[in-house]
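Heads up, one of the protein chains got dropped from this complex, but the rest are sitting where they should.
Going by the order they are written in, the chains are A, B and C; count residues from 1 in each one.
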Amino acid sequence: MGIVLDNLSKIETLPGGEIALATSDSLINWARTSSLWPLTFGLACCAIEMMAAYAARFDFERMGVFPRPTPRQADVMFVAGTVAKKMAEPIIRIYKQMPEPKFVIAMGGCANCGGPFYDSYSVVKGVDKIIPVDVYLPGCPPRPEALMYAVIKLQEKIRKMKVKNGSGATPLQATGSRKLS
Amino acid sequence: MTEETIQPKLSEPVFNHSNGRLLMPETRYWPTQMWKSPWSLPTYRRGAAVLAGLITGIAGAAWFLGEAGPRVAPLYSAAEQFALSKGVPAFIISVLWTFIKGAILLAAPLVNALFAVWWERKISAHIQSRMGPMYVGWWHGALQTVADGLKLLLKEDIIPETADKFVHMMAPVVVVIPAILAFAPVPFGNELVYADIDIGTLYVFAVGGVSVVGIIMAGWSSGNKFSLLGGLRSAAQLVSYELPRTFAVVPVIMLAGTLNISAIAGLQAGYWGGIIPRWLIFYPVVGQIAFIVFLIASVAETNRIPFDIPEAESELVAGFNTEYSGMKFALFFLSEFAYVLLSCLLMASFFFGGGAAPLPFLDFLPSWAWFLGKVLILMFCFLWFRWTFPRFRVDRLMDFNWKFLLPVSLLNIAAAGLLIWFLS
Amino acid sequence: MTKETSTAIKADQMFINFGPQHPSTHGVLRIALTVEGEVVIKARPDVGYLHRGMEKLFEARNYSQALVLTDRLDYTSAMHNNLAYCLAVEKLAGIEAPLRAQYIRVLVSELNRIASHLVFFGTFGVDMGAFTPFLYAFREREMALDLFEMLCGGRLLYSYMRVGGVSADLPPGWIEKCREFITFFKPRLKDYDTLLTSNPIFRSRTEGVGVIGAERAVSWGLSGPSLRGSGVNFDVRKNDPYCVYDKMNFTVPLGKTGCCFDRYYCRMLEMGQSAEMVLQCLDALSGAELNPGEVMAKGVPKMFKPAAGQAYAHVEASRGDLGFFAVSDGGLNPYRMHVRGPSFINVAILQEILAGCKIADVVAVLGSLDIVLGEVDR
Partner (left out) sequence: MTTEEILANLQTSFPGLAKAELPIKNYPTWTVPAQSLRVVCERLRSKFSFDYLDVVTATDWSGPASPKGYPRSPAVTPGATPAAGALARDVFEVVYIVSSLSAGLRICLRCEIPRTEGASVPSLYGIFMAADWQEREVYDMFGIKFEGHPNLIRILTPETQQGYPLRKDYEHIPDKFD
């Protein structure tokens, strides 16, 4: 569908094209916000709270969040936990395997900035050093409600996306993961 | 132990002991309250009322609409008369009509996928004391699958570097096309059948069997070891379970004396003693065994738990569709649910009398409504199994097939022969 | 991939990288599998994908601050980590917690054991392909977490225990809530049995799979239910009692053969025993003989310097024998703190027992050992 999305912005030149574009934007964004499929991927403590968010009391599926085991079918990656340096390369790889448009939620203090392990020799101080992050969620670990709030914030962000600006991806995503020195 | 050196100044934590979050009944309640009497909860009563209303509403609408087949026939003849009077050649009319019927038939698996995925998610959620999709769409996440489909359509389509690109691209096509073609001779009610061919049963199994090639293609071409293992597993599994599945139908064919599916369904009309319907499942021993073997083999054919080893999530990540993204993955999903629908339609025709009402006085509802109801109940069984059972191990799965199902289905054929001799 | 794995593969074999991102590795474990068809020829577990340098960080924190790090070891049973750490430091500094605090410690440990084993039950079900047990287990677990939340405000990581006692007494109404939970929970154990334990498919997946004999289990240093599943009667609560476990009335469930099912069922039975112990503790705590409010040893400052020395304390955590080896040089910070993580030692046996299994058994064996990667990698 890349061709369609790439050429969709040309509608704007047609008469009434802006309205059509805005309508298609809202439709596309509705679809994307309504079915955010995360990757079943947990790193540390936060993963247990992430599991709790999928489970009976919090029930993430109400919002259409439906975990997929393979990165190829996922839209959003919850980086739930401490990113150790040994794990950094696999995370970059998984991120690259996800199809566009893709989003990242850094869940918990460790994924934001290193958390309680800010002075450790083997922890990446924040997953944003290796992949672009859309939503930062503080807490150690954040409650499942907080994770839902992060997803709602991500949905707000997705609603602002426009097909005009680069095939519907956020600006940082268009460039892919950051180059490592 | 030495004396303290620095005493950090920290305010004492304040706990709201008397009513913490735990004790606020409006926002969170423990399952204990739920367990005592679920009917005291207003949501329960409301849900039950809505469900009862839905069923009666659908039944009423069905009664109002009545039989679809006899109503379509005069429409068709009127349109044909009109076209003939305008000088359109007869063969063009028949070709056009075939295409229109084909389009209607094509809608069946597509609409089914939209509905069944949502239904599965709701059923699974309610089995697991959750709610399932709630916010997308107007009512209980009714548009969830539409949103999913649209999103998958707009996802980037990835073909891995290591993949065999042409085969990788063709695999979903090879899976989906037979899944749709197989619907041709299957009735949806009295006279509601696309191609009423005499070898219908044979056709369905023959065409449906082609999909396994697509799955093997998907597994092999992805360039992923998990996919490869999934493809190999599915080859072994699907080919094996074809046998008991086909043999389970043989007693049905023997008793009915025809391969035409709608004829088999039609033969089961009527009642023994005015009460027990003459459905094949009520034939002593033979009918029940044939049904159970067919049901088990159908679950295995559709790659669903407990037989979902080709896409075993906890072992092979996602099995043969590990490397598929976007719409290609959606096609695999579509074909899976198309096969579930097909199996349920076949079971309804073979064992449950097709469109016949279960009790004589209930036949005010049209045949397609009964068909639909039976299919939905059977489909519910598929979903129910999925969310109740663990997964077989691959060698146990083969043992189960070759050492149990196949002998049983063969014995059942012999028993059917005895039954026919006894009946005659 | 190290050289060792990439070279030794024959033509009909295949190398599979199981993890670090895989739905059923319970975190970020990687197992390098060499398979021949469906049969595993060689397995080499590779850990360290969650290595956070915890033991180095202990040396840069004082004794109160280091407590917070211990929560993050085995994050599904944080209370046990806190307890083991507190016992080690108390031993080092010569502090004795009051009796009421000891009862509360046992109470919350057992409650946490239930919560932790419920996570095991759920994830083991998911490994076996049954998704529903996971939801049921988490439903009950949430209730236990509610109790913890009422107790200390944390759902997962508590830091509830302090050196010298516990941070706060039980809040009013907690004991009744806890009793309500236990009365609700006990019949649910039967539900779990009907749902999963008695399922023939589940039995065929687990019985006789991944057998660890008693001698081998001892030699590999397994502990906890993984060891007891092999029929070795070793439980720190019985053999080296700490807190008030010597006053508790409970039995230690033992397996027979050491297959996956035995390990699984030991944990299921342990939950029942834990529930009994919780009730016993609640009875003791609701009596008047334990002074309400006296939950901290007197005169323990927030920062203190234990005299130079070494101490080792171990507790029976959910996953086994969790030990803390503490060395003090008389300073504010621990000079050295070593954690004997039961998961770390339990997971090592994978390299031996996985050979000859099917690929589907890999997840069964891994799930039945019930490892938590936070504790493996530290």
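Methods note: contacts are C-beta pairs under 8 Å (C-beta built on N, C-alpha and C of every residue); 3 or more make two chains touch, one makes a residue touch a chain.
What you see is a predicted model; the values in this text were computed from it and never measured.
> Touching the hidden chain in the complete assembly: which of A:L21, A:A74, A:I130 or A:M148 does that?
A:I130
> Just name the one of C:G19, C:G323 or C:G374 that touches the chain not displayed here.
In the complete complex, the chain left out is touched by residue C:G323.
> Consider the whole complex, including the chain that is not shown, and state which of C:V252, C:L279 or C:M303 touches that chain.
C:M303
> Which parts of chain C face the unshown chain closely enough to count as touching?
Against the left-out chain, chain C lists 2, 47-48, 51, 53, 55-57, 59-62, 91-92, 216, 218-221, 232, 234, 239-240, 303, 305, 308-312, 314, 321, 323, 325, 327, 329-333, 335-336, 338, 340, 344-345, 347-349, 352, 377-378.
> Touching the hidden chain in the full complex, which residues of chain A are there? Just list them.
Residues of chain A in touch with the missing chain: 84-86, 88, 118-122, 124-125, 129-130, 180-181.
The definition used in the following text is that only the chains that are shown with their structure count from here on.
> Taking each chain's centre as the mean of its C-alpha atoms, give the chain farthest from chain C.
So the farthest one, by centre of C-alpha atoms, is B.
> Which whole number of Å gives the spacing of the CA centres of chain B and chain C?
That pair's centroid distance is 41 Å.
> Please output the residue numbers of chain B that touch at least 2 other chains, ranges allowed.
Those would be 28, 128-130, 313, 317.
> Residues of chain C touching 2+ other chains?
22-23, 135-136, 139, in rising order.
> Would you pull the chain A residues touching chain B in the complex into a rising list?
The touching residues are 1-2, 5, 27-28, 30-32, 34-35, 55-57, 59, 61-64, 66, 68-70, 72-73, 75, 97, 99-101, 168.
> Spell out the residues on chain C that touch chain B in their complex, using ranges where they run on.
It comes out as residues 14-16, 22-24, 38, 93-95, 125-132, 135-136, 139-140, 143, 146-147, 149-150, 153, 168, 171-173, 177, 180-181, 184, 195-196, 199, 201-202, 204-205, 301-307, 332, 358-363.
> Where on chain A is chain C touching in the complex?
Within the complex, chain A touches chain C at residues 39-45, 47-49, 51-52, 55-57, 69, 71, 81-82, 84, 86-87, 90, 94, 116-117, 119-123, 140-141, 143.
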